[in-house]
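Structure, as structure tokens:
Here the complex is missing one protein chain, while the rest keep their positions.
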Amino acid sequence: MMNEKNLTIGSTVALPKAELDHLLADLRSNGYQTVGPRLQDECIVYKEIESLQDLPRGLLSEQKPASYRLIQTGQDRYFDFIPAGQSWKQFLFPPRQHLFSAQKNSSEVHAEGHTAGRNTKWQIKADDAPTPRYALVGVRACELAAIAVQDRVFMRSDFTDPIYRARREGLFILAVNCLHPNATCFCVSMGTGPRHKAGFDLCLTEMDDLFLVEAGSELGLSLLARRTYELPSAFVQTAANRATELAAGKMGRSLDTSDLPGVLTGHLDAERWNQVAKRCLSCANCTQVCPTCFCWEAFDKTDVLGNKTSRERVWDSCFNPNFSYVFGGNTRPNIRSRYRQWLTHKLGAWKGQFDVLGCVGCGRCITWCPVGIDLTEEVAAIRQEVKA
Amino acid sequence: MNPIDEVTQELQKIPWFQELKPEHLRQFAEISFLRHYKAGEVFFHEGDKQDYFYIVLSGRVALDLFIPHRGKIRFYTCEQWDNFGWSSVTPVVRTRTAGAVGVVDGIVIATDTDKLQALCDRDHDIGYLFMRRMVNVIASRLLVTRLQLLDMFAEPTETKTDE
Partner (left out) sequence: MTTTLIDTASHQAGFENKLLMPAWAEVVKITPEAEGVTTFALRFTDPEVQKRYRWEPGQFNMLYVPGYGEAAISMSSDVSSSNGLVIHTIRQAASVTKATNRLRPGDVVGLRGPFGSSWPLEAIRGMDVVIACGGIGLPPLRGALYAIMREREKYGKVTLLYGARTPKDLMYPDEYETWNKAGIEVQATVDRGDETWTGRVGVVPMLFYHFRVDPHKTAVLTCGPEIMMRFVIYEALARRIPASQIYVSLERNMRCGQGFCGHCQMGPYFICKDGPVFPFNRLGPFFNVEEY
């Protein structure tokens, strides 16, 4: 047994797998909603989990353009799949969020000079639901990078999204190092993974019989200190390092990021946009599964009489036909211009806006595109066309 | 001052006449005269036979068309150094394609178009300079017409959208 006093941020311990259960319980008893991977509809999704029992066990996810399959490995391992169908952004930036409601409060007009009749006043009531405190269990390096990207979008010096900030500030991140990248992964190209560097509270590397756990914050440290753990043997540490190094070599895809904003925004008239527009269905799947896409729309839900209205925020997508509507029509009425907007934003304009690219290399948009459009292939084709 | 000198003096002020040699300016002045006009004064009606080409020196002249049920619609106004009646110097058009009416008192230079055409035919140097200038005038008129045709301020109609 290691003495808790010897533990510091950056320390790594060997944690028996069952201890993770206690750690989850500890988080829950401290007011966290623990969310993590769960099997649902033959897909791994991120939902509330109560214990280790809820985690998928012995599953690999095989992802290809427009294809997602789970494979049984029979191994007693929890985190071998690669990023789930959904991303974590649903917890910080909810897909549907009530903002406020307003109630009509009409009154007789007595004041002079006013037209006789009733005046319309409104009583507003802000959403007062308590902000959930989430503990995210099993966050990959690409996913943590995506959270960092959205931090830059929603928590800026000029404006901050209060909903995002409140959830982000209460967040606990239990990260996991990805050991089985797959055909759609390219986090190495984007410089985001597969190994975690910082930004987590705790970081797991899953071995066959135990977790190697690195403490990344005071909070993580104090949770870890309450568990039963051992010092990791040199053998285990070497094996873990070897596994993460091997993982970096398993990238199924790559993306040349050199001068990416220039290549894309400098060639808005490339022929390739016409080609991809013929395949793209403008279904918006890519933007919904993307962990960094942040566009949203707000609208009023009104009762039949128009006396009560509820204002909601929902995810939107630059692929939706009315996304760019201005009085008189859509700025981008065609799929070509919408796909071009998405890609030139994510891999180009984003850099100018937030000083980071909008892609972390998770590959979700490739997997979940119903026609298998692959952004790495599109970028390569545009580079090729530009060079020719 | 004799009338020809008077016209020459006015022509010399117009930027695009400054390319002309003195004898060409003189020849142009000889077939032109100054005309003072009042608001409401009609220069010609749509369908009239061609006679003069006009350069506005001051005031404002409107070009109009009569449209049944809508009345007379003014679609262009000319001011200083703009010109109207230019279709009369083209070889094909034989009648006025619009009406012209003064809307603000002023002065125009009126040039006899038969004589102007003859002058341009006889001396291709002045003909070239004059016609080259006319192309510029027509191009800018076309641009105005195009922007008006687009009806920029109208209630827009929906553009077609891929769904």
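Each chain carries a letter (A and B) given by its place in the written order, and its residues are counted from 1.
Just so it is clear, a contact is a pair of C-beta atoms (placed from the backbone, for glycine too) under 8 Å apart; a residue touches a chain by one contact, two chains touch by 3 or more.
These numbers were taken from a predicted model, which means no experiment stands behind them.
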item	value
Chains in view that touch the one left out, judged over the entire complex	A, B
Options B:7, B:31, B:62 or B:109, residue touching the unrepresented chain	B:62
Hidden-chain contact residue, picked from the options A:177, A:309 or A:376	A:309
Contacting the left-out chain in the complete assembly, out of B:21, B:38 or B:74	B:74
Selected residue (touches chain absent from view) among B:118, B:131 or B:144	B:144
Missing-chain contacts mapped onto chain A	99-100, 102, 104, 109, 111, 113-115, 117, 119-122, 124, 126-127, 153-154, 156, 158-159, 161-163, 265, 268-269, 294-300, 302, 306, 309, 311, 313, 316, 318, 323-327, 331-334, 336-337, 340-341, 344-345, 349, 351-353
Residues belonging to chain B that touch the chain removed from view	39, 60, 62-64, 71-77, 79-80, 82, 103-104, 140, 143-144, 147-148, 150-155
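As a working rule, only the chains that are shown with their structure count from here on.
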item	value
Averaged-CA centre spacing for the pair chain B and chain A, given as whole angstrom	66
